[in-house]
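Every protein chain but one is kept in place in this view of the complex.
Here is chain A:
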């Protein structure tokens, strides 16, 4: 169990809701993953299409904590507006600050992210900034009072996994708030690695949504995150340069 602000979670897997091929698959993947937190984006309704389906209608919203993001924002002010819109839904008061500074890499703008985090904390939001794996930036966000830090493993949707485990470990070791590794996770191995580094949770979307079998990958991610966490808690053996026998060297029958 771990807590973010007033919320306590059993599952350490946060799941995004984009890019799934159909709602039935998505619903099953969400159920199998046993996630308790679902992320969403905020976008205009199509006012000319009354019957547009929405995934929120397919699930029992009361069973989940919703984590809307500010994706689409390029400035702190735009992010704050999206966060206020999300809160006006009456469904949640958590917000994932996501301010993209570069359309090609989709990497977050550190200055705007820092500004938006400060503004949203002042307004009483539970603030989870998506950030790069910069150690000092994570510390600055933490010093502002954010409720969790969400460093990216690698660029959004890339599936490259954790490209800087050293930085991630530094962020985790100095953190006094939960660290949720967000973005770039490609497979169960990556999720397990994040947890073995000591992350409190993992947020992923594309790795499940675009897997050949999303439901099976949702299950794989669930198990990888549990395994990675248990491995972290159990404490891994030190790495050595030479072999050490597991079987006794004495008593060999000749």
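By our rule, contacts are C-beta pairs under 8 Å (C-beta built on N, C-alpha and C of every residue); 3 or more make two chains touch, one makes a residue touch a chain; residues count from 1.
In the analysis below, contacts and distances are computed from a predicted model.
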Per UniProt record, missing subunit out of "Sulfur carrier protein ThiS", "Phosphate transport system permease protein PstA", "SDR family oxidoreductase" or "Non-homologous end joining protein Ku" is "Sulfur carrier protein ThiS"
Of A:156, A:177 or A:224, the residue that touches the missing chain is A:156
Among A:90, A:124 or A:248, contact with the omitted chain is made only by A:90
Among A:71, A:135, A:181 or A:197, contact with the omitted chain is made only by A:71
For chain A, residues touching the missing partner are 16-20, 26, 39-45, 47-48, 50-51, 54-57, 66, 68-69, 71, 81, 84-86, 88-91, 156-157, 183, 203-206
